[in-house]
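As you look at this complex, bear in mind that one protein chain is not there, while each of the others sits in place.
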Amino acid sequence: MELDRESILKLFKTMATIRHFEERGIPETGQRGMSASVHSSAGQEAVATGVCANLTNEDYIGSTHRGHGHCIAKGVDPKLMMAELFGRATGPNKGKGGSMHISDMSKGMLGTNGVVGASIPLAVGAALTSKVKKLGRVAVAFFGDGASNQGVLHESMNLASVWKLPVIFCCENNGYAMSTPSEYALSTAHVADRAQGYDMPGITVDGMDVFAVYDAAAQAVARARAGDGPSLIECQTYRFYGHTVFDNPLTYRSKEEEDHWRARDPLKLFREAVLPQGDITAAELDQIEADAEALMEEAVKFADESPLPEPVELYDDVYVNYPRELLKRGVNMAV
Amino acid sequence: MELDRESILKLFKTMATIRHFEERGIPETGQRGMSASVHSSAGQEAVATGVCANLTNEDYIGSTHRGHGHCIAKGVDPKLMMAELFGRATGPNKGKGGSMHISDMSKGMLGTNGVVGASIPLAVGAALTSKVKKLGRVAVAFFGDGASNQGVLHESMNLASVWKLPVIFCCENNGYAMSTPSEYALSTAHVADRAQGYDMPGITVDGMDVFAVYDAAAQAVARARAGDGPSLIECQTYRFYGHTVFDNPLTYRSKEEEDHWRARDPLKLFREAVLPQGDITAAELDQIEADAEALMEEAVKFADESPLPEPVELYDDVYVNYPRELLKRGVNMAV
Amino acid sequence: MTITNQTAGQLAGMHATGTREIQVREAINECLRQEMELDENVIIMGEEIAGGAGRQDQGVEDAWGGPFRTTVGLIQQFGKERVLDTPLSEAAFIGAAIGASSTGLRAVAELMFVDFIGVCMDQLVNNAAKMRYMFGGQVKVPFTMMTRIGAGFGAAAQHSESYYSIFSHFPGLKGVVPSDAYTAKGLLAAAIRDDDPVVYFEHKGLYGSVGPVPEEPYVLPLGKARTVREGTDITLVGISKMTWVCTAAAEELAKEGISCEVIDLLSVSPIDYDHINESVLKTHRLVVVDEDTPICSMASEICSRVAEEVFDYLDAPPSRVTAPHTPVPYSRAMENEYMPNESRVKTTVRNLMNR
Partner (left out) sequence: MTITNQTAGQLAGMHATGTREIQVREAINECLRQEMELDENVIIMGEEIAGGAGRQDQGVEDAWGGPFRTTVGLIQQFGKERVLDTPLSEAAFIGAAIGASSTGLRAVAELMFVDFIGVCMDQLVNNAAKMRYMFGGQVKVPFTMMTRIGAGFGAAAQHSESYYSIFSHFPGLKGVVPSDAYTAKGLLAAAIRDDDPVVYFEHKGLYGSVGPVPEEPYVLPLGKARTVREGTDITLVGISKMTWVCTAAAEELAKEGISCEVIDLLSVSPIDYDHINESVLKTHRLVVVDEDTPICSMASEICSRVAEEVFDYLDAPPSRVTAPHTPVPYSRAMENEYMPNESRVKTTVRNLMNR
């Protein structure tokens, strides 16, 4: 790791922004009655942050249902994201997508995705674009431990390997798929062990340590950019809250386990790693956190003040050019 | 391997029956205009034979589009199979299935299958039945090298491992999926290497050597019956003919390669392994082959003399009890 | 006539004794418990079916017991061999349930939301639906797939669909769409006991709906619709939750002097064409209210059959109130207009009456 001071502070800023987005945005979304399918990535900030710090604006990522962190780390504006969660017309998806579909093509963000595993081949396809058009871009497919057991991952890893595509498969192993522990559902101790069956490097890293994630991703990205093909990175991490706001995680995991992981909070680990070196001060980090908090205040305000979409907009963007009339032909709509 | 003389002869008989079924049955089917989707397993006889020799009538197998050998090895009557290929009412599937769907539930034969990989979870399910009902049965899922890249295999191996099911995953790696070489499409040198990612034993064996296959399967079956869970066996084999009768394999593979494998014909290897031991004579084996040939004569005759299904039978067996009228309601059928 | 859950139950032939008011969620749970008690070949599997409760030995106290708590308590009663949490691998476990059902078990598998059918549809379409046919009748596949439909929760385009029509399209499958606690229990029992593969569609918006349900096990017939409100001017066919949109509209239209007959479809395969035709013979008008999108839909199917089979009796075009041909939007501002509602039904009925 040869990160400069500014880059190091940026890592913290990204993590703090994600944390505050989740801590503030999710309850606020709930209060506005839109929390049906919103998943907090609090606890997992180091993964999105460490990986995306290796990417440029032109690189691509495919994300999951738990994707706010990926969005923020890839540069999507949290204010716009908040508007999207609130169902406002100013969201990047104009209120059509919500938490599980936030996307920003201008940032190479190919969407959070509500179907587990479904975004993986999209990232592979983006990597194919890069290869065919010789763009030098890489793509990252984020997915969970639960997603590791979806067939499409297996197919995608094989395909990416056969075609030597510049793609990084990044598993966020947070120990659970809903209430199902990865120890139960995964027939291998480490998802990374499966990499070998696809002739690609596989590594398991501490997903609470943003520097460890950064380093692993740096290697994989370098390999991809060099045209040497895909890699698999498994990040061991933890979600601090339930699967959504509707479940109580203590019905399926222990307080001790939660405490253990809370003690390894990535923001805390960051402070513990960085402050002793003397280069960066606690006050600086506190300020970054305060700024992140303030940004969320702004974001909530922006979202609340943004207009809702017009009901008739529901007919737009199904196809590129298409008359609204045909989409409602004969179904007796009111708008 | 501690096989007795009778069992050894039985292995040869099964292989010879498969070979002659393919050599005779496929052209005959073609002459009757029904060859659209018939796949010869000639060359691969040792796999079906060696594996199924470890199974009882109660055990289950799930098979592929190239499944005549599996059927015969599992005890399905070749005469009935021929009738099925000819589209006759006397086929085990009453002419409704044809080559790609031959099944015989009385023999635990859960069907050849036209969708690559699709029968794999069926075998897993049969193994589940055995486990839940404590029947002591095992199930074998046959699949090709092409099928190795289907997502459902990955999911099924993981599931079987998690549930410790008595199932054997048997890959017949014949080097090609249609014209696509496994070297191109598979990102691993040996399919068996992937076993490790599912916490199960994986072994690659010479699929032209029926004794090698038998031994590997014996171990896997013993493990399954003991309740220790699934195994993966990769058999390296070769199909002597094209994918179907419509392709010329020399457009995608070399004569030298074909010659190499022809020299390793499983029936020939059998003779070379067994005859020097003196216990079994060439004449005996010749007789077995002659009997198999004669059986096919009979089978063709039986099939030709069998009635075709009545057209109206097309309405039967969609559901368990269902009036034909409802299935053709309002669609203006002639029968 | 106002339709209460009570009268809906009566119309469907409610049992007299041992009947309590319970939620749809509870009715489903009770049915599963009873069917598992009655037949040891019944097993159930899916993601979160046991949930945390599968690990009581590890000190886990309570459990999800299904993402919507429909399977709560089953693992305690029937154990891990019959109540199986699965990895997130629908193609494998739904395929395995089909394989198990064709070899002696009666497996129930849950697909968490019908929106995800695309990851496992091959198993349903090419195995479950066709095995018996391709095998020439050698096998029965008494498999039940439970899944969820329905919009209205701000869950956007991948968690809100009502894809029953595509299942109805495939020969070999059956499908049911219960609309209240009574039908939820009776049709689930029917699905499980039936020897063919049946898809059971639960509407997310009905779980909390309370209605009278007999304690003892009972079976409602597959392939039968029911009339939940009688009328003479127009026939409204509702599917799942849309039945109650129809009855609510009917009630208000009654005040305007329009008498609507409301049919609760209950089964999307087989479809009870006769029941619908009979009503149209009386009313001469039809509106199908379907939460799904319109093209090649259940609404198309019913309208086309009525148009063909009772053509001479129709006084107005067979019509539909459905979602438009668009995915489900996230923002409530749009989603509220997307779903069929009372007001759209009323307007449509009025227009048809005034032609």
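Think of it as A, B and C in the order they're written, each chain with its own count starting at 1.
Here is the rule we go by: a residue touches a chain if its C-beta (ideal position, glycine included) is under 8 Å from a C-beta of that chain, and two chains touch if they have at least 3 such contacts.
Because the structure is a prediction, the values reported are computed rather than measured.
J.: In the intact complex, which of the depicted chains does the undisplayed chain touch?
T.: A, B, C
J.: Just to verify: which one of B:T17, B:S41, B:N93 or B:T129 makes contact with the chain not shown?
T.: B:N93
J.: From the list C:Q34, C:S297 or C:N341, pick the residue that touches the absent chain.
T.: The one listed residue touching the chain not shown is C:S297.
J.: Determine which one of C:G79, C:G118, C:G208 or C:P221 touches the chain that has been left out.
T.: In the full complex, the listed residue that touches the missing chain is C:G118.
J.: Using the touch definition up top, pick the residue from B:S7, B:S37, B:T56 or B:S106 that touches the left-out chain.
T.: Considering all chains, including the one not shown, the answer is B:S37.
J.: Pick out the residues on chain C that sit against the missing chain.
T.: Answer for chain C: residues 91, 115-126, 129-130, 133-134, 156-158, 163, 165-166, 168-172, 269, 271, 293, 295-301, 303-305, 307-309, 311, 314, 316-320, 324-327, 329-330 touch the chain left out.
J.: Which residue numbers on chain A touch the omitted chain?
T.: 60, 62, 91-97, 101, 103-106, 110-111, 113-115, 118-126, 128-133, 151-152, 155-156, 158-159, 162-163, 316-320, 326-327, 329-330
J.: Touching residues of chain B against the unshown chain: what are they?
T.: Residues of chain B in contact with the hidden chain: 33-37, 84, 87-89, 93, 95-98, 100-101, 113-118, 146-147, 149-152, 177-181, 184-186, 247-248, 250-254, 308-311, 313-315, 318, 326-335.
Criterion: only the chains that are shown with their structure count from here on.
J.: As a quick test, compute the distance in whole Å between the mean CA positions of chain A and chain B.
T.: 44
J.: Need the CA-centroid distance for the pair chain A / chain C, whole Å please.
T.: Chain A and chain C have C-alpha centres separated by 35 Å.
J.: Rounded to the nearest whole Å, what is the centre-to-centre distance of chain B and chain C, using the mean of the C-alpha atoms as each centre?
T.: 39
J.: Note the residues in chain A that touch 2 or more other chains, in rising order.
T.: Chain A, residues with two or more chain partners: 149-152, 184-186.
J.: So which bits of chain C are touching at least two other chains?
T.: Residues 86-87, 89, 91-92 of chain C touch two or more partner chains.
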